[in-house]
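Here is the structure we will look at, set down as structure tokens.
One protein chain omitted, others in place.
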Amino acid sequence: MVTDVKVPQDLWQDDGMEAVITNWLASDGANVRNGALIAEIMVEKSQFEITAPADGVLTIGKQVDDIVRKGDVIGKIT
Amino acid sequence: MLDQPTNERRLTIARAMAEAMQQEMQRDPTVFVMGEDIAGFGGIFGNTRGLFEEFGKERVRDTPISETGFISAAVGAAMDGMRPVVELMFVDFFGVCFDAIYNQMAKNTYFAGGNASVPMVLMTSTGGGYSDAGQHSQCLYGTFAHLPGMKVVSPSNAYDAKGLMTAAIRDDNPVVYMFHKQLQGMGWLGTEAGATVNTPEEDYTVEIGKAKVVRAGTDVTLVGLAMGVHNALKAADKLAEDGVSAEVVDLVSLVPLDRETVINSVAKTGRLIVVDEDYHSYGVSGEIIATVTEHDISKLKASPARVTFPDVPIPYARHMEQFCLPNPDKIVAAYRKM
Partner (left out) sequence: MQPTKEQLLWMYENMVVSRRFEEAIEKVYLEGKTPAFNMANGPIPGEMHLSNGQEPVAVGVCAHLDANDIVTATHRPHHQAIAKGVDLKKMAAEIFGKSTGLAGGRGGHMHLFDSAVNFACSGIIGESCGPACGAALSRKLQGKPGVAVAFLGEGATNQGAFHEAANLAGAWNLPVVFVVEDNSWAISVPKSEATAVTRNDVRAASYHMPGYYVPGNDPYAIFDVAGEAIARAREGKGPTLIEVETYRLAGHFMGDAEQYRPEGEKDELFAKDPIPKMRERLISDGHATKDIDEIEKRAEASVADAITFARESENAPETDALTAVFV
């Protein structure tokens, strides 16, 4: 079963604002637990946390410094 | 990118430092943290994130802009049974409070003949490369390492960062914990990716006073600290393309200094290049070279070299600062000259 790792819709206010992935805190191919902190993204000057939505193996989609928006898929967990 | 260990968790150095403090504060009620903007803000470099929310304002204290006041207070508290972790926001600010550090924190144990201890951690940010100019970009490794009575450490990665912080808090001696700003993991500052590494969730220590060979090699020894380690590793990659095998030593600690690891490495390779972002003269680079040459100069196949910051205030203009800073290309060039 594949779960998308998405940028949550309620993470910050302005829907149109772009964010940047600043850190992946789990590697491509790593086992991650549901709820674990796996990435940090930054909107303008604030850093936000992305947690894993499921248990499984992480495949990274977007890389550090890639620009993303709310709802974008940045990785997958299988 | 594949073959990763299972249940890997990477932390930035900022998170690793905060986690170490959190776990020690859970374990030991005498540990408390103070500094400017370290409470609700979580530290301007992210290193106290979450502590205020968990432990509250008595144990996680924002201070006035009174470094002499609160750092000498930390000395007093430490001598009275507490274990303060106190932040000097930028190492460059030591000028306003150095008496509390080098004359009190570092000497009180000695003045008491070993019958008193000062179990405190002074954590402070170091390093430049992002145009913060002459009063916010220094390393000052030599300044702190030179003066007797304080241990000095500086991690190059999150694993060491957490272990060193835990060790520093548990150490009954004063430890100056220097964290390089470009290794922190702060999005707004740009971060060296190699610093964010797998960091165990359980508490553990990294020995203060032990250097690490982070890359084995045979042709030249590259010695570095903090950001210098990453510069050395990149230089080693470049040298490898030309068939040169470089060994990289991460000093980890300046005091105590693990001279033996450096000596053994140079005995093997015969060549030494020291990478030091601090000022060229009268500092760490000279100390490492002296360590090797006074031990056994016959082991050297070439004169030792050092890649350092020149003896000038750090310039603001980006191209000027970059011209002055150590980088992998300068290390490679130093090897070529040997």
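Labels A and B are assigned to the chains in the order they are written; within every chain, residues are numbered from 1.
As a convention for this text, contacts are C-beta pairs under 8 Å (C-beta built on N, C-alpha and C of every residue); 3 or more make two chains touch, one makes a residue touch a chain.
Please read all numbers here as calculations on a predicted model, not as lab measurements.
Interchain touches from the omitted chain, evaluated on the whole complex, reach A, B. Contact with the omitted chain, checked across B:G50, B:G286 or B:P315, is made by B:P315.
One of B:E36, B:D160 or B:E287 touches the chain omitted from the figure, and that residue is B:E36.
Taking the complete complex into account, B:G187 is the one of B:P119, B:G187, B:G283 or B:P304 that touches the chain left out.
Per the touch definition above, the residue from B:Q26, B:Q135, B:S281 or B:S303 contacting the chain not shown is B:Q135. By the touch criterion stated above, the residues of chain B touching the omitted chain are 36-37, 40-41, 44, 62-69, 92-93, 95-96, 129-136, 187-190, 310-313, 315-324.
Although one chain is hidden here, its contacts on chain A can still be listed: residues 17-20, 22, 42-46, 65, 67.
Just so it is clear, only the chains that are shown with their structure count from here on.
Each chain gets one centre point, the mean of its Cα atoms, and the points for chain A and chain B are 30 Å apart. Chain B makes touch with chain A in their complex at residues 1-12, 15, 46, 185-188, 191, 193, 196.
Chain A meets chain B in the complex at residues 20, 22-33, 36-37, 40-42, 45, 47, 64.
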